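Take this structure first; my questions come after.
Missing here is one protein chain; the remaining ones are kept as they sit in the complex.
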Amino acid sequence: MSNRRDFMGMALGGFTALGGIGALYAMKRTWDPLPSVKAAGFTTIDLKDAQENVLVTEKWRGKPIFILKQSKEMVEKAKKSDELKRLIKIGDEYYMVAVGLCTHLGCIPGYDSGKQSFLCACHGGQYDSTAMVTKAPPPRGLDIPPFRIDGTKIVLGEEGPEYKKMLADGITMKV
Amino acid sequence: MAHFEKANSINEWLDQRIGINTIKRVMQTEYWIPKNINFLWAMGMVLAATFGLLLVSGIFLLMYYQPNTELAFDSVNYTIMTEVGYGWLWRHIHGVGASVVFLVIYIHMFTGIYYGSYKRGRELIWISGMLLFVLFSAEAFSGYMLPWGQMSYWAGMVITNLFSGGSLHADGLVEWIRGDYVPGQAFLGRFFMLHVLLMPLAIIGAIVFHFGTLRIPHVNNQDGEEIDFEESARLWKEGKRAESKVIPFSPVFLSKDVFVMGVYFILFFYLVFYHFEFAMDPVNFDPADGLKTPTHIYPEWYFLWSYEILRPFPTDPGLVAFGIAQVIFFLLPFLDRSPNVAPASRRGLFNFWFWALLIDMIVLTFMGKLPPEGIWSTIGLVAAITFFVLWIALPIITKLEKKL
Partner (left out) sequence: MNKELKILGVVAAFTLILYWGVEPFAHSQMHKHVEGHGLVYDGTADIEEASKDKKEAKKKFWAEVKEIAKLKGDPVAGEATYAMCAGCHNENATNMGGVTPPSLEHAGAIYDKNFLIALIKDPAMATNVDHKYPNGTDAHPMGSVKGMVNTPQDIANVVAYLKAKKAGEVTPKEAFKEACSRCHANRYGKLTQLGEIPKTKPNIKTGQDIEKIEYDKKVAIEQNALADYLGKLPPDLSIIYRARSEHFLETFIENPQSQLPGTAMPRTGLNHEGMEKVMAYLEETGDPSAPARALAGPWVLGFFLIFTILAYLWKQSQWRDLH
């Protein structure tokens, strides 16, 4: 069978492949997260009853979220080590809000309110009270989720101007 | 270890290790098919393609279907139909495919009966094909349970009740099949297992066996002629293609197959997008309710002829008749006593027998759908009796057939 004769066969094969690509696209879309999953990706948290140095854990998109209201000395410490920009300011109060998953391999670090630091039991990584990394192996501080400030509340999942600035300054990566 | 030379191409490298060139010759370029065929010979590949569509669409449905009586209905009709990207497409393909596959199975079956493709060396092709019919029927029935609509529930109730055996009152058996007193979670779970794993594996095995039984006898032809495949193959390989009575499966037979499949897909997808109610009955869009039987329950169209053989007789004779009707087709190669392998048009009374059977099964199908009242039940009874008369007559008719 000469190649010339099988030109039609090749044309058919090529055209069929196009259809195959269409089918693969439909299959890919079937794997996409469902609209109800994406819509559930917004959580509103009211910070007004938070207490200083008491870790609060919330849930957003299935992940734990750490909220730590900063005490006066924590704020002073943060100012000195230029870490104030990691915190969220609401009124006169400062809060650390971060995804409670170690940036090394994803375990949940534990908080020691005495030492005012986080320790990850899996491989010994440590973070300070602004969730900045202080001991390896984590490569960076805890990630900060997208947020928008609404009075004393924050809406996780929406991107407010404060969050956009944190992204631009390289304080966190997109979660 | 066998001796291996350096290969000069990827093809040669593979051929040295797994013999792909031999495989190619045996399964494709030197698998000889008679030239004297028509488009009905493509129905086998059309079935394989439809089964493929059912498998693929089934895989994506499986990602989101919940086999739980509380969640099943909405997992299909809300999650898959509304939320999942192209979920509606897989569901429509799967539903329409499940119905159309039986149309093609019946065309394929009756083609075989018409041309005598079940005789003289081809008995196992026929029997393995009938086995596939039974397996597909089980697959279709188990699949229909899954959306857990009104029809799913009540079809499940009625069909499992058949196993009580009428006067035998084998209620224990019925409960064992259901795993419960009525169709419920246990019932749904086991039919899910059958539909998604066991039946598909059995079907794939049976398809391989079906192809295997074809290889030695070779495919039949429109005249039932006994072809000397060695001779024709030789002619073909010598380049005398017009004189040869055969063609290679690939690419020549395949090219005709693919064209027929193209026409088929246009019709198939027309149904998928624009005309699917026949395959997705409205009654099954009511969630299952064990306390309310729908006014009209009926099986899917492809089971109606069988259903109508059950209905017109009293319970026990009806069950016996139904049982016989399920297996009688298997016996065709042995009930046909004539030596002729030829199209029915040349076989005298057998031709009459063929068309009578076809029309009788269509009448049974109609009556199976209609409410069993008045003139419909009378016609149904006559058609059911005719069915058995035809099968009893077959050995007599064919014994008297003149040798061609």
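Things worth noting here:
Going by the order they are written in, the chains are A and B; count residues from 1 in each one.
Assume a residue touches a chain if its C-beta (ideal position, glycine included) is under 8 Å from a C-beta of that chain, and two chains touch if they have at least 3 such contacts.
Being a predicted model, the structure only gives us computed values, none of them experimental.
Counting contacts over the entire complex, the absent chain touches A, B.
The chain not shown here is touched by just one of B:L71, B:L358 or B:L381, and that residue is B:L358. Of the listed positions B:G179, B:P217, B:P251 or B:P395, the one in contact with the omitted chain in the full complex is B:P251.
From the set B:N77, B:Q185 or B:T386, the residue in touch with the chain omitted from the display is B:N77, counting the whole complex.
Panel shows chain B; residues 35, 38-40, 74, 77-78, 81-82, 87-89, 92, 103, 107, 241-242, 247, 251-252, 255-256, 258-259, 261-263, 265-266, 269-270, 272-274, 277-278, 280, 282-283, 285-286, 295-296, 301, 304, 358, 362, 365-366, 369-371, 376 of it touch the chain omitted from the view.
In the full complex, chain A touches the hidden chain at residues 5-9, 11-12, 15-16, 18-19, 22, 43, 57-59.
Operating definition for what follows: only the chains that are shown with their structure count from here on.
For the pair chain A and chain B, the distance between mean C-alpha positions equals 52 Å. Partner chain A is touched in their complex by these residues of chain B: 60, 63, 79, 83-87, 89-90, 251, 255, 258.
For chain A in complex with chain B, the residues that touch the partner chain are 1, 6, 9, 12, 26-27, 29-32, 34-36.
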